[in-house]
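Okay, so here's the structure we're looking at.
The complex appears here minus one protein chain, its other protein chains still in place.
After this line comes chain A, so read on.
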Amino acid sequence: MLAALSKLSKVKILRWLANQYIDIIRGTPLLVQLFIIYYGLPQIGIIINPFASAILGLSINTGAYVAEAIRSGILAVDQGQREAAAALGFSSAQTMRLIILPQALKTMIPPVGNQFLLLIKDSSLVSTITLVELTRTAQRIISTTYKPIELYIAAAVIYYIISLLATKLLNILEKKARVSE
């Protein structure tokens, strides 16, 4: 959110920072980003546990994609809305909060939702930095039972159910956002 607003900001340095952040994160694989945080940071003296690394990595990564979705949502709002707001005396912060963002939300929900679905599935990557999550748990059980097909399929089903629930939730949100149409 902050990145999206910065990228649209008139302040050059903010815009530059946001651009760099978004370009770098989108241009590199999540797996490498996670490795840098978990294995790389300790080398320069920042020791961070697997769970915190995972949260940090996934947040930074998703943030960059969501920022782009938010930005395009904001840009999709008709210029006339800003002018009407300005003519009525709203400050630019008020205009953003009361008029632009609520309308941008509607166009933002599908791409942001998409990103969250990706996030659920990408969370399987954090098993590589020793965090015990769903995929890792499956691997552990497999190592004692030697039943990879059953267990990986079970894991897949669980991911699928979580994603399905998230999709349902998003559909409800989308419907709510469309009451004004």
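What we mean here is this: contacts are C-beta pairs under 8 Å (C-beta built on N, C-alpha and C of every residue); 3 or more make two chains touch, one makes a residue touch a chain; residues count from 1.
The rule is simple: contacts and distances are computed from a predicted model.
Entry comment: the absent subunit's protein name, as recorded by UniProt, is "Glutamine transport ATP-binding protein GlnQ", drawn from "Aspartyl/glutamyl-tRNA(Asn/Gln) amidotransferase subunit B", "Acyl carrier protein", "Probable septum site-determining protein MinC" or "Glutamine transport ATP-binding protein GlnQ".
For the options A:Ile99, A:Leu118 or A:Ile142, the residue in contact with the chain missing from this view is A:Ile99.
Here one chain is not drawn; of A:Leu88, A:Val132 or A:Ile153, the residue touching it is A:Leu88. On the side of chain A, touch with the chain left out of the figure occurs at residues 78, 80-81, 83-90, 94, 98-99, 102-103, 106, 179-181.
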